[in-house]
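Heads up, one of the protein chains got dropped from this complex, but the rest are sitting where they should.
Chain naming follows the written order as A, B and C, and within any one chain the residues start at number 1.
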Amino acid sequence: MAGSSIGTIFRITTWGETHGKGVGVILDGVPAGLELCEDDIQGYLNRRKPGQSKFVSPRKESDLVEILSGVFEGRTTGTPISLMVRNSNQRSKDYGKIKDCYRPGHADYTFDQKYGFRDYRGGGRSSGRETVGRVAAGAVAAKILSQLGIEFTTYAKEIGGISIDRNVFDKEEIMKNAFYMPDAKAAEKVAQYAQQMIAEKNSIGGIVECRINGVPAGIGDPVFEKISANLGKAMLSIGAVKGFEIGDGFAAAVSNGAVNNDDFYVNEEGRVFKRTNHSGGTLGGMSDGSEIIFRTAFKPTPSIAQMQHTVNTSGEEVEIEILGRHDPIIVPRAVVVVEAMAAITILDALLVNMTARLDRICEFYDR
Amino acid sequence: MAGSSIGTIFRITTWGETHGKGVGVILDGVPAGLELCEDDIQGYLNRRKPGQSKFVSPRKESDLVEILSGVFEGRTTGTPISLMVRNSNQRSKDYGKIKDCYRPGHADYTFDQKYGFRDYRGGGRSSGRETVGRVAAGAVAAKILSQLGIEFTTYAKEIGGISIDRNVFDKEEIMKNAFYMPDAKAAEKVAQYAQQMIAEKNSIGGIVECRINGVPAGIGDPVFEKISANLGKAMLSIGAVKGFEIGDGFAAAVSNGAVNNDDFYVNEEGRVFKRTNHSGGTLGGMSDGSEIIFRTAFKPTPSIAQMQHTVNTSGEEVEIEILGRHDPIIVPRAVVVVEAMAAITILDALLVNMTARLDRICEFYDR
Amino acid sequence: MAGSSIGTIFRITTWGETHGKGVGVILDGVPAGLELCEDDIQGYLNRRKPGQSKFVSPRKESDLVEILSGVFEGRTTGTPISLMVRNSNQRSKDYGKIKDCYRPGHADYTFDQKYGFRDYRGGGRSSGRETVGRVAAGAVAAKILSQLGIEFTTYAKEIGGISIDRNVFDKEEIMKNAFYMPDAKAAEKVAQYAQQMIAEKNSIGGIVECRINGVPAGIGDPVFEKISANLGKAMLSIGAVKGFEIGDGFAAAVSNGAVNNDDFYVNEEGRVFKRTNHSGGTLGGMSDGSEIIFRTAFKPTPSIAQMQHTVNTSGEEVEIEILGRHDPIIVPRAVVVVEAMAAITILDALLVNMTARLDRICEFYDR
Partner (left out) sequence: MAGSSIGTIFRITTWGETHGKGVGVILDGVPAGLELCEDDIQGYLNRRKPGQSKFVSPRKESDLVEILSGVFEGRTTGTPISLMVRNSNQRSKDYGKIKDCYRPGHADYTFDQKYGFRDYRGGGRSSGRETVGRVAAGAVAAKILSQLGIEFTTYAKEIGGISIDRNVFDKEEIMKNAFYMPDAKAAEKVAQYAQQMIAEKNSIGGIVECRINGVPAGIGDPVFEKISANLGKAMLSIGAVKGFEIGDGFAAAVSNGAVNNDDFYVNEEGRVFKRTNHSGGTLGGMSDGSEIIFRTAFKPTPSIAQMQHTVNTSGEEVEIEILGRHDPIIVPRAVVVVEAMAAITILDALLVNMTARLDRICEFYDR
C-alpha cells in the first residue's frame, strides 16, 4: 500500500533506492513564506554523510540536494517542495554475489515474501540511504520550528554499552567527535571499543537521545494522535530501531507514583512549571511545556564481514560474507535522522493544533 | 483535530468520557461475513473490568456492550459496527474538590492549555475508561485474526520491578492470578509488594509483553508503515505508556551484530526459519514469519492518595489528596488493552498487504 | 474498507441502518468552546423528517437526537462528539417480500455482489436514513460557520423539470412550501405535477441549489483538495445524486472565454470584487470571496409502486411491486442534506487553511 508518507497537514513522501537513479522527498503542506535554499538543507544532509570517520562507511557520497519545486524567488510558495539527490558512486557489483542470499538481520527475506522479488542492490529501498529524504525534509521542518522558538539537541547517549556521563554533558562537544556524543571521554572509550569490534569484523548498536525545547503546552492530541505516540512511530519507522522511550521510559515501570509524578509550581512571573520531568515533557499525550526528551534504540549494523550462515533463494543453506562498504556503527549517522523525524513530527502537531479552540479560530478569521 | 481514529482499511474511532453518558467505538472496514454477537466482545471487556481484585479499582462497572449497527442475522455486513457501553456508577462528586487543580502526572494541565477548559470529572476523555472502545474493537479484530490462524499471548512481564522467570513460563497461569502473570511465584511477590505500596498510598508500574503467533511473512510495509512502527504507535497511544520495544529492544543496543543477527535455516519440509529471534519477528518493518514479541512500559498510576503539591487553575500553589477509587496498579487491566491494540494493528496490516503483488490481484479478480 | 468517514481536520464518521437499533455520527476535530445542545441539532434534523407533507414518506419518525459525549457544561470540549438517534416505527415485515429480489435503481444487487449478502430491511445502510448522521453533523458545522460569518441558502431549484423563476426569488418562501422552493408559483406547479405522478405510482427527481456567503478568499487547496472538488465529492456521496456543477457548470462548456471570465474591479473601500460570478465563487479550486453557488442533481426515487421487472437472488426473473412508505420525491428532504454536507466541507477547508502562511503561524504562536 501507500506507505511512504507520514504526517497529516505537513506531510512528506519519500522515494528512491540506494542503487537507483536517486533518492528524494516531496514535502507537502509547507507554509508559504519561508526563506529556503539548498544550503539550508545541505547542512543537515552533511551530518548523515558517510566517509567522515573510520567508524562509518568509507563510501564517498556527494549527496548534493536539488530543490525542484515549491520555492520561488527564495521563498516557499505553499505548493509541494520536491527535493532530489542523485545517486553516484554505486558499486552494484559488490552485491552480485549476495543477490540470491537472505542476509541475516536484513530485509531481503521479507521483501521477497511480500513482493515476490526485490531490488537486491545494496538493500534497495531498505537501505539506510532511504533516510536522505527524511533528513532533507527534517531540515525544512527544523528551520520553520526555529522561527517558532523550538530547538533540538540530539546526540548519541550510548554506543556499544558505553554511556555518556550526564554530569559532564557538553553540548559543544557533540559536533566535535565522530560519535556525536556530548562527552569527550565516553566518545574516546567508544572509539577504542569500536576499533576492536571492527577488527573482529563485528558491529555495535546504541541509543540516540533527543531533547526538544520551546514546544508550547498543549501540542499533540488525546487518544491516537498523542505526541508521544507519533514520535514513537516516527522513530520506529527508521531502519534498525528496536525501541523507543519518552521521559523515564522503561525506568518509570520500576518507579512508584510518589516519585514519578512531577509536581507543579508557579514561578516568580506567575507561570506554571513542573519541578521534575519524569514524564519527558508530555502528559496525556500533549506537550506540557517542559523539555521533551526521548530515546531511540538502534540494533548493531546487520552487515558484518564475518562468515554467516543463511539460506539462499533456492532454499539451500549457505555461508556468506557481506562485502561492500558498511557502517560498523550506524548510530553516529542516525543522530541527524532522529532529529529530522522529530522535527517533522513536532511541526505537524503544531500545525494541526491551531484548530483546537473556537475562540482562536474566530480571532484568526478576524470575527 | 480528528485524533480519535486509527487504522487505514480496518479503522476504529472511539468516543466518550468516563463520567459522560457512555463510551463507544465505531469499527469501519470490518469484512463482511464474520459471525459476531455481544458475547464475543464481552469476554474481552470483562478482562479490563475494575473490581476484580484488591489490586485494582474497587469500582463496579457492569460494562455491558451493545451492538448498534453493522451486524445482521448474526453476521457482520461490511458496514460500520457501532458499539456502546453506557456509563453507570459515576460518582462525580468525588471530583468536585479537584476540579480546579492540576493533578500531578495527569493531563488536567495540558487539556486546559490546549482547549481552554476541560471535563474535569474523572479525567474525562483522558481516563483509562477511554480504553473500553479499544478493547471492544480489539475483540472483533482478534476474532477475525483467529480465523486466519493468528493467536495472541499477552501478560504482565514485570510489575514494580518484579519480573517473571522465563524458565517457569506457564501460559495457563496467566488467567489465574490477579496480575495476569505467567509465573505464580512472581505474582505472589508482586501481591506482597503491592500490598505494601497500597498501604503507603503509593502506586506502581510495570511492563506488559505480547507475543503474536501465526502472522505470515511480509506483513507491514517498508518505510513509514512498518509493522513495528505501527505497533509502537498503537501502544504509545495508550495512556500511561512511556516505552515500547520489539524483539531484544533496548538490549539490542548493547549487543553486537554477530550475536544479534538471526541466522536463517531450512527445516525438513523445506521451509525457511530463523534459528534465533532477536529481531522479535520483523525485518525491515515486515513480519518475518517468526513470533512477533514486544514489550510496553507503563508508568505508575498517577492517582495516589498521598498529599501532593501542585497548582490550581487560578495559578496558586496548593496541596491535594486524590480521592476516588483508583487502580494502585494499572498493569493488570492494561494487559487486554495491549492485546486489543495489537490485534487492531495486525489486522489492518494484513488487509492492506493483500494488494502488494500484481499476480495475486489478478488471481483475486480471476484474470 | 473504512468508507464511512469524511474530512481531514473536522472529520465525521456515520453509522447505522434504517431498520437497526439506530443511526448516528461521531464528529471528531470539533473546536473546543462552542455552545452546543440537542436543540441546535434538532432544528436541522426536523428539516429532513418524513411525514411533513403528502409529497414525502408518510412515516412518522421522532428522530430525537442525543448527545453522548464531547459536550460539558454546555460547551464542546474538543473531544469527539457522539450523536445518536434511536430508530423507531420500523415495519420490517414490509420488506420480507422483497428480501430475495434486486429492486431496480436500488443498491440491493451491488451490496450482494460486494459483501455476499445484505441487510435487506429498508435498504439497510443504503437507505436515505443514513443521512441523519450527516445532517446532525452539518448542524454543528453550520453553527460554527455562522460564528465566522458564513451563511447558507439552500433550496429546490427544480423538481420534475419545473424550475424556479430567478426573478421572483423569495428567500422567505423557502421554508413555507412543501418543496423548499424560493418561488411559490413554481412550488404550486410542482405540487400539481407531483400529485399526478403519485397517482400513477411514479416518482420524480430534481435539482438542489446551495449558495454560501461569507467565505473568505483563499479557502480550499490547489490540485486535489480544491474546494470545488470536495464539495463535489460531498454531494455525489449522497444517495440518488447523479450530477454536480459549480457556478455556470455545464453551461460554461457552451460559453466562451470573453463571456465566462469574471472581470475584477475595486470598490469604493478599495476591496477587490468580481463584476460577474460565472465561476461560482472559486478560482483554481480556492474560494475567491464571492458567493459560492453550486447545484446537485437527484434522480427520481427508485422505490415506485408500479409493477417492475427484475431478478431474484436465485437468478430468476420476477415481477415486483415495492410496498413500504416511500418518498415520491426525494428532493424536499434532500435540501437540508445538501446544506449539511456543504457546511461540513467548508468548515474542514477553513480549518486546514489556517496553516497556509508562515507569518500567520508565527503570529498565532506569538513569535
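Following the convention adopted for this analysis, contacts are C-beta pairs under 8 Å (C-beta built on N, C-alpha and C of every residue); 3 or more make two chains touch, one makes a residue touch a chain.
Predicted model, so just to flag it, every value in this text is computed and none were measured.
Trainee: Would you indicate which residue among C:Gly138, C:Gly232 or C:Pro332 is in contact with the undisplayed chain?
Mentor: C:Gly232
Trainee: Can you tell me which of C:His19, C:His106 or C:Arg129 touches the chain that was removed from the display?
Mentor: From the options C:His19, C:His106 or C:Arg129, the contact with the absent chain belongs to C:His106.
Trainee: From the listed residues C:Gly149, C:Gly214, C:Gly243 or C:Gly324, report the one that touches the chain absent from this view.
Mentor: Checking the options C:Gly149, C:Gly214, C:Gly243 or C:Gly324, the one contacting the hidden chain is C:Gly243.
Trainee: Name, in rising order, the residues on chain B that touch the hidden chain in the full complex.
Mentor: Those residues of chain B that touch the unshown chain are 8-10, 29, 31-34, 76, 78-79, 144, 147-149, 216, 222, 350-352, 354-362, 364-365, 367.
Trainee: Could I get the residues of chain A that touch the absent chain, sorted low to high?
Mentor: 1-5, 7-11, 13-17, 20-24, 26, 28-29, 32-33, 66-70, 72, 75, 77-82, 84, 114-119, 124-125, 351
Trainee: Can you name the residues of chain C that touch the chain not displayed here?
Mentor: Residues in contact with the chain left out: 1, 3-6, 8, 14, 102, 104-107, 109-111, 113-116, 125-126, 130, 158, 160-161, 197, 200, 202-207, 216-219, 221-226, 228-237, 239, 241-250, 252-258, 260-266, 270, 272, 278-280, 282-289, 297-304, 306, 308-311, 315-317, 352-353, 355-357, 359.
As a working rule, only the chains that are shown with their structure count from here on.
Trainee: What's the farthest chain from chain B if centres are computed as the mean of the Cα atoms?
Mentor: Max centre-to-centre separation from chain B belongs to C.
Trainee: How many angstrom between the C-alpha centroids of chain C and chain A?
Mentor: 44
Trainee: Distance from the CA centroid of chain B to that of chain C, rounded to the nearest Å?
Mentor: About 38 Å, centre to centre.
Trainee: For chain A, write out the residues touching at least two other chains, lowest number first.
Mentor: Touching at least two other chains: 8, 216, 222, 352, 355-357, 359.
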